[in-house]
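Every protein chain of the complex appears in place save one, which is left out.
Naming follows writing order (A and B), and every chain is counted from residue 1.
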Amino acid sequence: MIERETLLKEMNEHKRTIKIATWKTFKRNKISFLSSLIILGVGALSVLGIFYTPYDPYKPRFSEALMPPSLTHPLGTDWLGRDILSRIIAGGKYTLGLAFVAIVIGATIGTFLGLASGYYLGLIGATIQRITEVFLILPTLIMATLFAAILGTGLLSTLLAVAIPIIPVYAKLVHSATLRVRNEDYIEAAKLLKKSGPYIMFNHILPNILHIIIVQITYYMGTGILTVSALGFLGLGVPSPTPEWGTIVGDAKGYIFSYPYVVFIPGILIAIVVVAFNILGDGLREALDPKLRRLL
Amino acid sequence: MKLLEVEDLSVEYHLPQGKVKAVDEVSLTIDKGEVVGVVGESGSGKSTLAHAVIRLVRPPGKIVGGRVLFNGQDLLKLNDEDIRKIRGKEISMIFQDPSSYLNPVYPVGFQIAEVYEAHNNTNMKKLNGEVVSLLKKVRITDSEVRVGSYPYELSGGMKQRILIAMAIALKPKLLIADEPTSALDTTIQAEILSLLNELKEEYGLSILFISHDIGVVSKIADRMIVMYAGKVVEEGPVRRIVEEPLHPYTKALVLATKTARKKKLFSIPGTPPDMFNLPKGCTFYPRCPYAKETCKEWNYKMIRDHEGGVACAIYENTGSS
Partner (left out) sequence: MMLEAIINRILQALITFVGVILLVFFLVRVLPGDPARLIAGFEARPEDVQNLRHLLGLDKPLYLQFVDYMFSLLRLDLGVSYQKGGPVINEILARLPYTAELAIVAEAIAVGAGVLLGITAGLKPRSFAGYLVSILGIIGSSFPSFLIGLFLMWVFAVQLHLLPAFGAGSIQQLILPALTLALLLTGNIARLVKSSVMESFSTNHVTTAMAKGLPDDKIIFRHILKPALSPVVTIIGIQFGSLMGGAVITETIFGWPGIGRLMVDSIFSRDFMLLQGIVVVFAVIFLVVMISVDILQNIIDPRCKMG
């Protein structure tokens, strides 16, 4: 009994050491750490935007249209007299929120499919694979455009339009990862113990490929944000006057000759956040990859 | 004047963990028509030494001292164009793992023809005949067909022959062979060795033969150098080294080879040296069965006699230095 206790204690100690090593490796990459701070910052601002903005982002005030940046309007006003800063703060929850939910949904469903097709080879697996390939032919934006076409504009439609093309990406990713892991000894051992398929998939395979999934989610957050804003820009996503960042740019592009602020600020913000996510993805990949991590 | 005179050659590697002196003031000579073997375990610096002779040491390695005199000319002082002219033509090299040393996307005949092309010997199309006869010379069957083969279609032994063909195409004076048989089966090993011997006779080749296997080296070399942790610890005629080894390390190597044949394994006690933290004094001290306290303070010195030399405190007061 004592032996078992010490064994368990050692295992937990080991897990703790790995967690600490992961965190330390992650922190060591300063740019990556900085990126995560940027993301947290922008995210916090967007959450703030749910409750409060300096001005009403929807209400037009024609007398104050197209004013340059000033103390009262740090980023100026747009052609309807709406405060640009408020619009951007209010819009963050759409651009970032939609992207996040869409990617998580897409990743979850895709992971299920990938695990299933990777574990149960044979007909189910092959069919899922074939279907996935069909979806992967079309580039993400075109797929999203198509789905937006079907579903129309609006929050839910945009959400689905971005989430659905992500599913096959994850299905394929998880499928390959599952294939690599399924021949490991501990899987054989679990099978010998007559554990059921789903049990093995979720308790043995999934934890070992989780780091890949998480890293990919981080990378795809960037894609999600770009897709949401692209749809918004084209008028196929979150509709005006909702201040989704892409929608703002789409509406404002006619004013590029006279008043470029509205046009560029949301775009630059998007670029910063996506870059941050990509760098974060690199950092996470380093920190979570068991081979690259250096146990201190 | 000897064909090749290496004087106090030093090569360093700059790694994130620190600096390593892979080759530490090594000297050797090769005469015309002579075969000199360099023996040592992995990490002894023998392979780096071989690469350094024709300045093929790639970063993070760097040649940091010494001279390499080929027919009296210091190769280390030549400019890039001049050393390029020597490589492949006057001095050529073959390597350990022929698979990775051949370009996978070109036929082998083409890769051999490149040697001619590099030294301005006519254009590629006319060379087919030459390449075919070269293949015959290295005992590759079906040479007309094999000219167009890709490396992945050939066996290990054949690939090694291709490398040899490339090396002797322009009838060089010196061939550097870096563990050419280590990646091959024993039967193929023997074939390659006999091929090399043949070519040596026919072309009057000098060979610098590197290997970790003292048995293999003894089958082809006239003289032998034993390296440990970047330094030469013993040199001399093959016969003497194998029959009456002087340095404790050499003794261990010879013993290991002999017992391997008798299926009783002898391994050298201790662990290979940590090249980042070499012990002061004699580097072999930690593993030496004859070690004395004074060895820890011993300064490296080659003690020579008429046939060769040894770098060991035991022989300090014999011979000359």
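Here, contacts are C-beta pairs under 8 Å (C-beta built on N, C-alpha and C of every residue); 3 or more make two chains touch, one makes a residue touch a chain.
Nothing here was measured: the structure is a model prediction, and the numbers come from that model.
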If I consider the whole complex, including the chain that's not displayed, which of A:Leu34, A:Leu48, A:Leu155 or A:Leu234 touches that chain? A:Leu234
Option from A:Leu40, A:Ala189 or A:Val275 whose C-beta touches the chain left out: A:Val275
Looking at the whole complex, which of B:Val68, B:Ile86 or B:Met227 touches the chain that is not displayed? B:Ile86
If the missing chain were put back, which residues of chain A would it touch? 130-131, 133-135, 137-139, 141-142, 145-150, 152, 222, 226, 229-230, 233-236, 246, 249-250, 253, 256-257, 260, 263-264, 267-268, 270-271, 274-275, 277-278
Give me the chain B residues in contact with the hidden chain, please. 51, 54, 56, 58, 84-89, 92-93, 95, 97, 100-106, 111, 114-115, 117-119, 150, 152, 163, 166
